[in-house]
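Got a structure here, written out as structure tokens. Questions coming.
Removed from the display is one protein chain of the complex; every other protein chain stays in position.
So, chain A:
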Amino acid sequence: MAYHNQYRPPHYNSAPPDQGFLWNIFQRVDKDRSGAISDTELQQALSNGTWTPFNPVTVRSIISMFDRENKGGVNFNEFAGVWKYISDWQNIFRTYDKDNSGFIDKNELKQALTGFGEFVIIVIFYDSQNHRQCCLFLFFNPLLTDVFRRYDTDQDGWIQVSYEQYLSMVFNVV
């Protein structure tokens, strides 16, 4: 099998956070008090020092993973999933950031890739000082894997596609 279930970070399972603590955070992030956290609100929250800033594509991927009603945001219950997901991946990131620099360099990345045994993507993003940084772009996999699976009917990790089908897959049009 060429790919694994990537909705759960591998080898890591953190304890669920206190509900009161989580509700506190949710309210602070849900700035317009709509009862759901939008892409913009999540991205602002992720940029405010708690975690390093996330690029909009990443934010969209995360929200769409947990937004069960396709409403373009996550409610409190769904947000608990988002929080856990990000925390789990962040902890894994820290495991591989051996020199505690806040970034994973080429050597650390090599170890991380071997450790996971699955495809990990690097994305470039900009931090608050507009310095270009690299980050394990771990969140994008589930959507692409999903799209790939739809075409891989015999589940052997290979597909046969036409030009337009390929474009549709990558543009997530389908």
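The definition used in the following text is that a residue touches a chain if its C-beta (ideal position, glycine included) is under 8 Å from a C-beta of that chain, and two chains touch if they have at least 3 such contacts; residues count from 1.
The rule is short, and it goes like this: contacts and distances are computed from a predicted model.
Peer 1: Given that one chain of this complex has been left out, which of "Peflin", "Ribosomal RNA-processing protein 43", "Response regulatory domain-containing protein" or "Glutamyl-tRNA(Gln) amidotransferase subunit B, mitochondrial" is its protein name according to UniProt?
Peer 2: Of the names offered in "Peflin", "Ribosomal RNA-processing protein 43", "Response regulatory domain-containing protein" or "Glutamyl-tRNA(Gln) amidotransferase subunit B, mitochondrial", the one UniProt assigns to the missing chain is "Peflin".
Peer 1: Using the touch definition up top, pick the residue from A:P17, A:G35 or A:G157 that touches the left-out chain.
Peer 2: A:G157
Peer 1: For chain A, which residues reach the chain that was dropped from this view?
Peer 2: 2-3, 55-57, 72, 119, 121-124, 126-127, 130-132, 137, 140-141, 144-145, 148, 152, 157-164, 166-173
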